[in-house]
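Partial complex: the chains shown occupy the same locations as in the complete assembly.
Chain nomenclature is as follows: A, B and C, assigned in order of appearance, with residue numbering initiated at 1 for each chain independently.
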Amino acid sequence: MKLCGFDVGLDQPFFLISGPCAIETEKLALETASKLKDMTTRLGIPFIYKSSFDKANRSSHNSARGVGLEAGLRILERVKTEIGVPVLTDVHEDTPMDEVASVVDVLQTPAFLCRQTNFIQMVARTGKPVNIKKGQFLAPWDMGNVVEKARATGNQQIMVCERGYSFGYNNLVSDMRSLAIMRDTQCPVVFDATHSVQLPGGQGNVSGGQREHVPVLARAAVAVGIAGLFMESHPDPANALSDGPNSWPMDRMEELLITLVELDRVIKAQKLLENTL
Amino acid sequence: MKLCGFDVGLDQPFFLISGPCAIETEKLALETASKLKDMTTRLGIPFIYKSSFDKANRSSHNSARGVGLEAGLRILERVKTEIGVPVLTDVHEDTPMDEVASVVDVLQTPAFLCRQTNFIQMVARTGKPVNIKKGQFLAPWDMGNVVEKARATGNQQIMVCERGYSFGYNNLVSDMRSLAIMRDTQCPVVFDATHSVQLPGGQGNVSGGQREHVPVLARAAVAVGIAGLFMESHPDPANALSDGPNSWPMDRMEELLITLVELDRVIKAQKLLENTL
Amino acid sequence: MKLCGFDVGLDQPFFLISGPCAIETEKLALETASKLKDMTTRLGIPFIYKSSFDKANRSSHNSARGVGLEAGLRILERVKTEIGVPVLTDVHEDTPMDEVASVVDVLQTPAFLCRQTNFIQMVARTGKPVNIKKGQFLAPWDMGNVVEKARATGNQQIMVCERGYSFGYNNLVSDMRSLAIMRDTQCPVVFDATHSVQLPGGQGNVSGGQREHVPVLARAAVAVGIAGLFMESHPDPANALSDGPNSWPMDRMEELLITLVELDRVIKAQKLLENTL
């Protein structure tokens, strides 16, 4: 599959979706996009900038929800034209899809909403590539039905994304088998390494996170073999407006990517044995 | 709390929400409402008729989705006026809330959507009583935040509902502790005995179910102590348009309710020990 | 099935297995056995006294492990003859079975050991009734194989016991469906209401517990329909040598039992609907 002008799949280097969870300021957006573009260019990683204009499913209604649609789109547009990178944002049940689709290159649907037929089809109907996050409650083989709903709109640029499965209360587990199982959808499989380390609701009014496990899970997923990696990063996670505890620090990003690129080369240089039994 | 004219709470008999999962025909709706009204009247159980006009989150997009909004509301209105029972229906991210709220007495929100702040507040803003189903991914103590979002709209008639928690793939477990824990929200706690026995996605394109566990879980929940019981029923579950495998057969309903009423009387005749430690 | 001279089964009142988790002193044993005998006699509940001489699977090797085999058996023998109640104790992989079987009336096997074929058969070969706890890792339908191993020794007095299933880390969930499913073994089904509320390993070096959920789960299980109830109790849980956090206080025991007896009567007065579908 082609995505934003580059080829994606298990015979291609992984692409990276990254950026701060929420759009905080235009300055932060331009700076982080620029840094991420520089390091991914150096490393030969196809890159898509990600940031959200609205966090519609925060734990508590007192949490910050972002700059809003209008300001958010304006900022993403500047990132796109000034930094020259494709941009992704997540959309919600009440997002004006056409307005968002007129600016961003890739749409992403929240895990909680993966079973809402109307919503998934409304997003897919924009014709934009869609990254569908698998619900924390959905078996990997059940993504086939979700993908079929999306494709029924005519949109063939559908990606599926693992972001952790409910594992008792306030914890998620990343089942690495899921990344292999979801290949059956014929969609590029993406692993979300930063939301997978969330401890949902684990701090009372906000979700906690285990940043130290981001490189652990990212290495594991790349070695399993994925088309793309989603990994939020922030220059100052302790002060991020959203998802700080599970964000990866921008100044440690390149180190991590270097290892991941090497792992990716190793496993993509040969056939995946599970596909040859 | 008052609900549809009767008192609800742990010092009151449990109320029942029941009916076929989907509105199939006007005839079926009137007949089932009438039968359920008769038996609950005989047993002294406050009763709310439930049926859905649209199943928006079916596993597969080929599954039947119901009669649609307009026909559905017309049928519910007839149930209300001709049979003389309050009616409940579930609403979705794109439901015209005012239109629905002009007919039905209680709104219900789907489990998958319990973290969508805008949606929950949009439903609560109708001023109608709302039964909020807890997500299959949400710890019981995390319903406090959800309730707070709903109450922030000024609506104080909020109920919380347990309908099972993700337990590995394609299975749910009903944690009976959850019914006690959610009392901390100060909302009436409802147990959904029919969706709790679903095997989500367990039959390929549709969700399976274990009807034989409906009475098992219903007895357990009533003995824990609940304000209300949600339990879908159908005169012919094998041919139900939706959720047949986990529907309770209408002709076995009264037997089951008789036991539940007796259990309810036993435990509501004394203080709940867990509240006295 | 006959057990210690009384009939057990779904057509009989539930029997109670209770006592302090560990044998602490002879005095405590005699006093608690006497109190429990008095209240169960008043309530018409067949009673078996339970206490352990050795806690062989404590979280940490620094935890107290009990009075040891010799002293323990001597104390249980006095409980038996002086108080006049049957006694149960749990045995381990290196317990001298004949010695224990010469004193106690019922043997109990630990959940962790339910898959050790030699061990289960060694216990069953004593000819004593055996209460086999289901492992925290075992599906209820897989107890059939365990029971078959035990029965292959010729022992037909086998009971199966639910004590919670692993639910993420450091938590257990009590799946009430399990109590119905295990009826297929044709063995009396027992619910362990105090170990089911353990938080395994949840306090660092010792297992934590949620005493407040003991009555919640006990009510639920009795309403599902069980042959027996296991529920440890202690006159001073805060100072118990073992499992204090999940012990039920002796001075609240009779209140709880009164409710449970009433629930038991309700559900055993009629056929269980799940068995009539």
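Convention: a contact is a pair of C-beta atoms (placed from the backbone, for glycine too) under 8 Å apart; a residue touches a chain by one contact, two chains touch by 3 or more.
Quantities reported herein were computed from a predicted structural model and do not represent experimental measurements.
Trainee: What is the total copy count for the complex if 3 chains are drawn?
Mentor: For the whole complex in this structure, the answer is 4 copies.
We adopt the following convention: only the chains that are shown with their structure count from here on.
Trainee: Does the subunit A and subunit C pair touch with the same residues on each side or with different residues, judged by whether over half of the numbers are shared?
Mentor: The interface of subunit A with subunit C is built from mostly shared positions.
Trainee: Quick one: most central chain, C-alpha centroids?
Mentor: Smallest offset from the overall C-alpha mean is found for B.
Trainee: Calculate how many whole Å lie between the centre of subunit B and the centre of subunit C, each centre taken as the average of the chain's C-alpha atoms.
Mentor: Chain centres of subunit B and subunit C, defined by C-alpha means, are spaced 35 Å apart.
Trainee: If you average the CA atoms of subunit A and of subunit C, how many Å lie between those two points?
Mentor: 48
Trainee: Would you pick out the residues of subunit A that each touch at least 2 other chains?
Mentor: 169 - these are the residues of subunit A that touch more than one other chain.
Trainee: Can you name the residues of subunit C that touch subunit A in the complex?
Mentor: Residues 167-169, 171, 173.
Trainee: Touching residues of subunit B toward subunit A in the complex: what are they?
Mentor: Touching subunit A from subunit B are residues 56-61, 65, 92-94, 112-113, 115-119, 121, 135-142, 145, 148-149, 152, 165-166, 169-170, 200-201, 205.
Trainee: Which bits of subunit C are touching subunit B when the two form their complex?
Mentor: 165, 167, 173-177, 179-180, 197, 210-217, 219-225, 252, 255-256, 258-259, 262-263, 266-267, 270, 272-274, 277
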